[in-house]
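For this view, one protein chain was removed and the others were kept in their places.
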Amino acid sequence: MVPVDHYLWLSLALFTIGVIGVLTRRNVIIILMSIELILNAVNINLVAFSHMFGGVDGQVFAIFIITDAAAEAAVGLGIILAFFRNRETLLADEMDMLKW
Amino acid sequence: MGLNSILFYFFAALAVGSAILMVTRRNVVHGAVYLITTLLATAGVFLLLQAEFLFITQVILYVGGIMVLFVFVIMLVNLDVSLLQYQFNRQRFVGGVLALALAAQLFIVIKMGKTSLFPQARVPEVLPKNTEAVADALFGRFMLPFEIASILLLVAMIGAVVMAKRRV
Partner (left out) sequence: MNAQPYFLDHIWLIPLFPLATAAVMLFFGRRLSNQIVSWLCSGSVFVSFIFSAGAFFQLIAKPSGERVATKILFEWIPAGTYHMLDGRIATFIADWGFQIDPLSCVMILIVTGVGFLIHIYSTGYMAHEGGYYRFFGYLNLFMFSMLMLVLANNLLLLFVGWEGVGTCSYLLIGFYFHKKSASDAGKKAFIVNRVGDAGFLLGIFLTSALLGTVRFVEIGPALAAGGFAIGDPRITAIALLFFVGATGKSAQIPLYVWLPDAMEGPTPVSALIHAATMVTAGVYMVTRTNAIYQLSPKAMGVVALVGAITALFAASMGVVQNDIKKVLAYSTVSQLGYMFLACGVGAFTAGIFHLMTHAFFKGLLFLAAGSVIHAVSGEQDMRKMGALSKKIPVTYWTMLVAALAIAGIFPFAGFISKDLILGKAYEKDALLWAIGYFTAGMTAFYMFRLIFMTFHGASRVDHEVEHHIHESPKSMLVPLVILAVLSIVGGWLSWPEIFGGNSHFIHFLSTVVAVPHEARMEPVKGPSSAHGELFLMVLSEGLVILGILFAWFLYVKRTDLPDKIARSFGGFYRLVYNKYYVDQLYDALFVNRAKGLGLALGAFDRNVIDGVGVNGAGWLTRAISILSIWWDTWIVDGSVRLGARIVWIFSYPVRLIQDGLVQSYMLLIVIGLIGFFGYYFYMAHRAIH
């Protein structure tokens, strides 16, 4: 049997890679995909614990997270599209208008 | 070492490896493909955890829906010039360090809780019917969140349409 904590290590690893991706990459699409990665890491965590405790609550939660990720990806991509039409750029460094 | 373990470690390695690759590719399309493989590996992990419904949901929704959407948009906005641009931003070192700090923190937590918090998982003799159970929970106890999620999806749909329109 795989000990639960191994699932947690996996989740942690994916989470960290996702965070690195969000913080470090310039391309906004990569950033969005990194966010999906983070969400996935959480899902793994949830399902692992659900398996550990025997109920399906964790899985239901994970379903909702997936739902939410889908919604967010759709809207986010829509924003990227709109922004791209205006500024012709995909680099997060160049999207700095929301400041004083 | 059962088949379970081997498969788990295989899928884990695949996931992590694909994730690392995804985050480091210059070409966005490559990144998308690696994300797909990561997601598929994750789905495999779900299956190993006896969450069949989630497994299939992950594959259909996540990979088949979200990643397709991603690829569409990548095609729409694909810039050749982005292949020549530098892909890591100014705060890469700080960001990396901080991310690793966060990871270290969580690592310590997991490590310290390992002995006390995680009893061994019991594997039941007969696999319960997962989908039915999920359905029961989803339409029973979690009815409200279900409905709210549907509204969320509606809003997201409207938002996406508005965002992507050429002329408002």
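Letters are used for the chains, namely A and B, taken in the order the chains are written, and counting of residues starts over at 1 for each.
One rule holds for everything that comes next: a contact is a pair of C-beta atoms (placed from the backbone, for glycine too) under 8 Å apart; a residue touches a chain by one contact, two chains touch by 3 or more.
Since the model is a prediction, treat every value here as computed from it, not as a measurement.
Visitor: Based on the whole complex, identify which of B:19, B:36, B:99 or B:163 touches the chain you can't see.
Guide: Of these options, the touching residue for the absent chain is B:99.
Visitor: Out of A:22, A:74 or A:90, which residue would touch the omitted chain in the full complex?
Guide: A:22
Visitor: Residues of chain A in contact with the chain that isn't shown?
Guide: Chain A touches the missing chain through residues 19, 22-24, 31, 92-93, 95-100.
Visitor: Over the whole complex, note the residues of chain B touching the chain we left out.
Guide: 89, 91, 94-95, 98-99, 101-102, 105-106, 108-109, 112, 116
By definition in this document, only the chains that are shown with their structure count from here on.
Visitor: Can you check the complex and tell me which residues of chain B touch chain A?
Guide: So the residues of chain B touching chain A come out as 2, 4-5, 8, 12, 15-16, 19-20, 22-23, 25, 28, 31-32, 35, 38-39, 42, 45-46, 48-51, 53-54, 57-58, 61-62, 65-66, 69-70, 73-74, 76-77, 79, 82, 85-92, 95-96, 98-100, 102-103, 106-107, 110, 114, 118-124, 130, 133-134, 136-138, 142, 145, 149, 152-153, 155-157, 159-164, 166.
Visitor: What residues of chain A sit close enough to touch chain B in their complex?
Guide: Going through chain A, the ones touching chain B are 1-10, 12-21, 23-27, 29-30, 32-34, 36-37, 40, 43-44, 47-48, 50-52, 54-57, 59-60, 62-64, 66-75, 77-82, 84-85, 90-93.
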